[in-house]
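A single protein chain has been omitted from the complex, and every remaining protein chain is retained in its original position.
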Amino acid sequence: MPSKRIINISGRIWKFGDNIDTDIIMPVKYLSLSSIGEMSQYAFEPLIPDFHTKIQPGDILVGGENWGCGSSREQAAAVLKILQIGAVIAKSFARIFYRNAFTNGLCLIGQPGLVDSVKDGDKICIDLINSTIQIDNQSTTYNFSPLSSMMYDLLNAGGLIPYMQKVNSPNR
Amino acid sequence: MGNTITEKIIALKSEQKKVNPGEFHQIKVDRVMIHDLFGPFVIQQFRKMGFKKVWDPTRVVFIFDHLVPANTIEAARHFQEIFNFADKMNISNVFEAEGICHQIMPEKGFVYPGDVIMGTDSHTCTYGAFGSFSTGIGYTEMAAILGTGEIWVKVPETILFKLSGKLPSGVDAKDIILKIIGDIGTDGATYKTMEFCGDGIAGLTMSERMTICNMAVEAGAKNGIIPVDKTTSSYYYQYSLSTDKYLTISSDDDDAVCHSTYEYDLSKLEPMVSCPHTVGNVKPVSKVSGYKIHQAFLGSCTNGRLEDLRIAASIIRGRRINPQVRFIVTPASRKIYREAIREGLVQILIDSGAIVTHPGCGLCAGNGGIIGDGERMISSNNRNYIGRMGSKDSEVFLGSPATVAASALTGYIVDPREFIR
Amino acid sequence: MGYTITEKLFSRVSGRPNVISGDIITFTPDWSMANDATAHISIDLYRSEYGKECVKLPERSVLIIDHNVPADSPSTAWVHKKMRNFAIEQGMLLYDAKGICHQIMIENHVAAGQIIVGCDSHSCTYGAIGAFGGGIGCTDIVYLWKTGELWWYVPESICIELIGGVKEPVTARDVILAIIGQLGPDAAIGRVMEFTGVGVHNMSIPERIVLCNMAVEGGAVCGIVEPDEKVISFLPGRPHQFFKSDADARYYSSYSINLNGLDPMIACPHSMENIVPVSRVEGLSINQAFIGSCNNGRIEDLRAAAKVLKGNKVKKAVRLVISPASINIYRQALQEGLIDIFLEAGAQVLNPSCSTCWGGCTGLVGDGERLISTGTRNFKGRSGSHKSEIYLASAITTAVSAIEGVITCPVKE
Partner (left out) sequence: MDKNNKAHTGKAWKVGRHFDTDQILPSQYMLFPTIEEMAKHALEGIRPDFIPNVRRGDLLVGDENFGCGSSREQAPRVLKYIGIETVIAKSFASIFFRNAINIGLPVIVLPDAVDRIREGDRIEISFEKGVITNKTQGETYTFPPFPEFLMGIIKVGGLLQYAKSRS
């Protein structure tokens, strides 16, 4: 488990609409590929072909209502993590996706107010301690409901695997 | 102050006297279901976490349904990895090409009232029809359960759906759930429980209840649940399943606190369809009737059961499907397929021009029956997302088995009520 | 000087007397057939060369969707759509998901005395009816659609006399495997395998179909059997014209094969050079068994398999995939209770299609897997992974092996 607690996440924005479903994030036909790395080349394929070549590490995805609705495929969250997406901010999240994201150490922030006032390319900074978001060149500070301690622990552990590894570690 | 069924099950399995919505609890899991598509991922994560043994091999069920028959070379690797793992861990419940996981689980006696069941599939919520608390999770969390037998849950708030009255002829359970999702939206129940009750529910068969709970996830719900009653217990007799494990959680307390309550009079319902490209885009079938279709699909964990095939066959019997339409029928399980053969339903479907495929997720998992650019399909399954069952430029409408069958006959979307005999 | 059946058939269609092998003729075939493995290329070619111009003989042109059924990808769906539209536009006959092309052609069109060409190598099957069937390519059929004609090298024939006969569990499938095993996969390159003798005349038409269907695996252009009364009762009411080879017809070579005491045969990976008695490879574990294809997916094969499978279970972790060759065969099997026997035994019953045998769509095998199959070919990667192995055997051998989980000879010492 990393000793450092995550305090800030900042990055450049990619904007999406409502109901970004798991078939968009990770189409079913690629789910039997043998690694998440291979799959990540097809993330968002129906919407943005070659998404993986267009993003930079730390980029933040911003969506509308019901982000991640659809199947339980964890690959949808795992590919975002492997593509080094910093966080996803949306008006609301589908619940299985929500669990899967934190399981993979990917931070999700529900913030309905901010979504409509940002555009592609904006730079933002998420403060996880004070639960606020600051957008470059905007004076408004957006607040969000603090992450539950369960989620914050998973995030800091780097996901459920390192969390469990520690549980199973012989030194424990 | 009382509790909802879901709260009672969580309290029981977390060894608490009482739990409240919003609380986090660690609960014991009664059974897990892992399907072929994600099996190897679960196994990989299980190893990474450092586990050596499965907490209880008798509580683990592997089901091959998404990748059968294998349509990629990779699928075979999934089968092999799962068989090897099951062998090593002494897991004997591996079902290959027996049917769709959510049909097989109750059919083989792995679902009981009051159980907590987790599955690597979003439609795991189907088992709420049997009064169990069941929901879909990711493969990493599944790996953690395999190691520990436990999972954390946040106690969901409950939305109560009080259904009254009797469904009119030609309208069925699919129309009820489509109507509800249309009303509350695809995120109307996010993180919540959808509890269905009332005399309207009491009058529905287990198959119909499964259809309703199956689609709870399409409104974003964590689970759907229906109180246990005589219909529930008769299912276990019908399938000669042991009722030793049968746990009756007393039904909804009158003073349980719900997030909100909706009431529906089933006798006023009409056939509904969900239009492209989101399940929430629900309209009465009359609003889209006349739309030309290229394909019709009857199957999936939502509507591939014997009763669904009976409805379709009764509409189609002695008629021929439109020659411009491909009608694909996939029974939800081997048992259903065989019963459908015995009842003569398969013969009726074949004679009408339908294609009957081997039980499995089939088209709903993108396996066989993909539609092309500019094509339109009416389907009995649960999702109409862009590209899920065809090209990005195709359209999928979701409807009841009756609507699907009637539309296959005419070649356009049609109100099935005029075809009911 | 005498002529072979083949020479006489080409003489008839070319309108020239005394056509002999080696002649290059142009002629109008009685039927042409294209399927979804290649028709998209033909249609694209036709459209780019001739636009909306009409096909010359649409009433003799058949399009069949059988290889990838139901469509497994948007590109397959696109191929199918192209075929449906072309069939409607041109007034061609279309069979959409009704079964494997050769079975459909025989059930509906092929008649003794005809020449039929198809964009599929197993068009050689039609010789079982006393017709000539030949495989052609996309460019050929585009030329044919446009002009109504085709060029053809009239082939020489090889005479294969079959003596004696086989008894269950040895079948026609074992016979053709034995023949190709003995002659080699290139013995008949560019020539016709003409089967003669008591051994073939005692065979039913479905058995002759099995024989002729695999002639191409011995390199032949066509397998052919002199038609007889059995053809008439097999295809009642269909017009026919019987041609027979003259007693002094010239053959490139002649063979005589004694079927008495023949063992069940099996073709081992990865070519028809490796055909041996099943007993030689007994005990090899298998991952999948397949019963179906234009060679061995007929009702007789399903009955034979059902007889073996009834009351038995497919071995755990072995997949038995069964695909009847046509919807009519599926229906027949349904009525005879065979489908239920298969399902009870644990088989996967697919809708009629080329499936595992063609390896492009469904029922595939993975890396390191071994398949026993009633399909037509055991080429490397033919049914999926390049790292898999395919063994070709009869429906009976395949069914017995599926139960045992290892390659098993149905005849016990």
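A, B and C are the chain letters, set down in written order, and residue numbers restart from 1 in every chain.
The rule is simple: a residue touches a chain if its C-beta (ideal position, glycine included) is under 8 Å from a C-beta of that chain, and two chains touch if they have at least 3 such contacts.
Note that the structure is predicted; figures quoted are calculated from it, not measured.
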Contact list for the unshown chain, restricted to visible chains: C
Touching residue (missing chain; options C:68, C:157 or C:296): C:68
Option touching the unshown chain, where C:64, C:92 or C:221 are the choices: C:221
Full-complex contact with the absent chain, from C:342, C:358 or C:391: C:358
Among C:5, C:100 or C:142, residue touching the chain not depicted: C:142
Interface residues of chain C (partner: the chain not displayed): 24, 36-38, 40-41, 45, 49, 68, 73, 75-76, 78-79, 118-121, 123, 135-140, 142-143, 146-147, 151, 153, 155, 185-186, 189-190, 216, 219, 221, 271-273, 358-360, 377, 379-382, 386
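Everything that follows uses one rule, which is that only the chains that are shown with their structure count from here on.
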Touch-based graph of the chains, sorted into line, ring, star, complete or other: line
Chain A-chain B separation of Cα centroids, rounded to whole Å: 28
Shared-contact residues (touching 2 or more other chains) in chain B: 72, 74-75, 77, 392
For chain C, residues that touch 2 or more chains besides their own: 73
For the chain C and chain B complex, residues of the former touching the latter: 69-74, 76-78, 80-81, 96-97, 287, 317, 319, 321, 327, 330-331, 334-335, 339-340, 343-344, 346, 348-351, 355, 361-367, 369, 384-385
Partner chain A, residues of chain B touching it in the complex: 24, 37-38, 41, 45, 48-51, 67, 72, 74-75, 77-78, 119-122, 124, 135-141, 143-144, 147-148, 152, 154, 186-187, 190-191, 217-218, 220-222, 278, 280, 365-366, 383, 385-388, 392
Contact footprint of chain C on chain B as seen in their complex: 68-77, 79-80, 83, 96-97, 326, 328, 334, 337-338, 341-342, 346-347, 350-351, 355-358, 363, 367-373, 375, 390-392, 394
